[in-house]
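Working notes for the structure below.
As you look at this complex, bear in mind that one protein chain is not there, while each of the others sits in place.
Note that the chains are named A, B and C in the order they appear, and that numbering of residues resets to 1 at the start of each chain.
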């Protein structure tokens, strides 16, 4: 059994990690760390786990040595606890923003302060199996990307990797997200009566995930982030320009080739039906990231679309996929839930 | 492997059956029957199954002999096809309303017409494991109850079984349901713009599930059914009167005893926390029926609450639980998904 | 012009009062009192008023003498401030729970503490125009009922007033409410991710509005209150038993007669159509309370249904209707918004 701890286990991504880990046939959860609820039952905070576990939350010091720890802490806390966890766990999977960028200067620009452990930035492998699977097989430190970044990157990467995009025009991303992305501690702006039914542009420019997209795609990304009526789910729309002469077939082939063997990326671009393009509605609870595209052939303008569950492929599920890779297990172990429809 | 077919596989309960059956380790799906979509891919109708299956829909005649068939047909169609299916399948699990009542006269009152196969009414065992587990072990014909009936019955049965309720006062049920209960063929009243955000009393009196509740509890039930803003989920509130002298402890003990060993019924009646009473929000996709209660000790008035996912414990999941029982398999095989939170 | 102040103007009912008062052709708002936001712009808290007013919040002491004050304070605060407001305002319209019951003992039972001004309980006239219009014409102190109480009372009153209900059986109310009923200060349970899509039984028994219903109807009411997915809107279902021999025509006539002249109560009980019974969906923003009924003639069981916007007819609008009555104005002045569909 793989011995695993979760630090920040009372949050929404923490709860999703526990759900997935408790259902994983080769994992034993040895610690659910919460500084807010030590000693309390896990299912008091995560009511969907009521008959799945009798675990109680513990403090960071109570965690014995383990094989892997997942950090779902507030931003800036992970970088201060990283030494603690490196000592206790063979592998660290960080789901915070602390080690997602490899450039301390870019970090300062997007996070508004100095990084506290810049010497570690290069040690973290991005937890993006679709781009870094080989490195993940041997990585001891993994930084799982932001939910909107994973969606945005996966929806454009096949074209960037084949140099089919005009980098001069950059790429404009429009990201929509459900309220769970704000976490379980959110304040008055996330009161149901205030948030329900809103289309809230919370980051018209400068969202932190924008920096991750630029990093992974190697082009200038501009992203707008909007909270829409949903609890779970992220969708990104990307506008970009194809290089002259790139036609629909080439684009189609790029997507098909890139993701033919991927267990959790599906290309969804249908001519008919209700769910023609990626839609998080059918992905909730699953580890899929669906990607699709459309082309305006007159103008050479390209639109790509991605959708995922921000708590699963955008967080906990993606991290577990990385663990499976690191431990040499089948990549989809414990991750086979297909999603519900209708929901 | 258990060879299973689904008739009515393009509907919402049909889709949920396919999802569960495809994930069941000892089941092989040998037929997904749809009269509307013969030859079409199953995942064209149920987009959450896109990478789970390559099945196509077939006609009823194309189904070979099998161990079990699930009927999720329109009401009145099951009773005309029942001979067809009895010949092809060892066991029939009917999820329609056709065989839920054991009295042709009550059927006529609630369904507004004559029953076409009254001689079979007594042959069907109610698909309620919590009340009829032993009979289900040997039943060849099983009639799975309506979603609101299952909720309503489970929330009052422990007290009725112990004669703690005053039958003179009857029991008043208030049922709320999501829009998936109307099925995938619904008309203009279920257009999103019309249905969204509504609290629509579609059956102030005389709902068919009321008759099932009365049958199973042996008392006079009055039920009001309301569609609320949700796709999945049923919740029933029941008002009843305790017999004089029955106190809170007795009620508590009745619920605990009744459901101590049940794999899919949980008693939820907490003093604090956000999810103190049964709420479908945390049950979607799972096979749980949560039940709870509260007592106004001054008046002896009792309130019981039940919640479930109408497509799972209220339909497909409950039917699969019955199949597991009939086949001597662990009751929770293929039914361990715990639900998502937040969702 | 009628000079009006609002105390508690930063809350949701306070905001709705301001919206209605600012649109009222014969009202001048002379004070919007908020202890939390003194000096801040009103439209900073109520963004829908952005171009409707330049008002800023003030403290209670800054309000000059006025004709009427509306109190939308936390429970227990109104009773401590009542002397202050009686000195400054000719008329006081209290929208809190403090003066809704006329019996200090019942108050203690439902509110869990002693009333601080029991000598005033009899001085308040219930702000229910449909029951107390004549008294409201001369009332100096008005207590506007709770939102679920108004709905519950109006849906059964025509029958109670004509002695058509069997009082032995009591009346069982099931109330559903949107999240705005919890106010703008609600805590973690009302976080969007926790509250969205829930069916949360927050008061299975003993809700305070139950006591108001019992008071106004003179019979034993048992109410369960559930939060459903909505921001605005209340719906109550009532189960009761008709006296022997009371038929559908008699019930129909009772409702028609009772409300024939009422400007804001409509009888909605149709045989066909999508909106056959009262549904808050089409009432949001309006001052209507729709009421309807259905009868199971076999059993004599009656179901009544009521719907309203909890912030309008369930609060601010109803209070303004009372003001119009008190000031001798047309009852619907400033209250003619018909509601939106679809919404």
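Convention: a contact is a pair of C-beta atoms (placed from the backbone, for glycine too) under 8 Å apart; a residue touches a chain by one contact, two chains touch by 3 or more.
From a predicted model like this one, the values you see are computed outputs, not experimental measurements.
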Absent-chain contact - pick from B:179, B:236 or B:258
B:179
Chain C residues touching the chain left out here are 12, 15-16, 19, 22-23, 44, 46-52, 180, 231-232, 266, 268, 273-275, 282-286, 288, 336-343
Tell me where the left-out chain touches chain B, residue by residue.
12, 178-180, 182, 184, 186, 188, 190-197, 231
Contact set of chain A toward the excluded chain (per top definition)
169-170, 172, 174, 176, 188-189, 193-194, 196-201, 204-206, 220, 222, 224, 226, 228-230, 233, 235, 237, 239, 274-281, 292-296, 299, 301, 303, 305, 307, 342-343
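Note that in this section only the chains that are shown with their structure count from here on.
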Equivalent interface positions on chain A and chain B, same or different at half
same
What's the rotation angle, in degrees and to the nearest 5, for a C-alpha fit of chain A onto chain C?
180
So what's the Cα centroid distance for chain A and chain B, whole Å?
36
Interchain centroid distance [CA atoms averaged], chain A/chain C, Å
45
Chain A residues counted as touching two or more neighbouring chains:
12, 180, 231
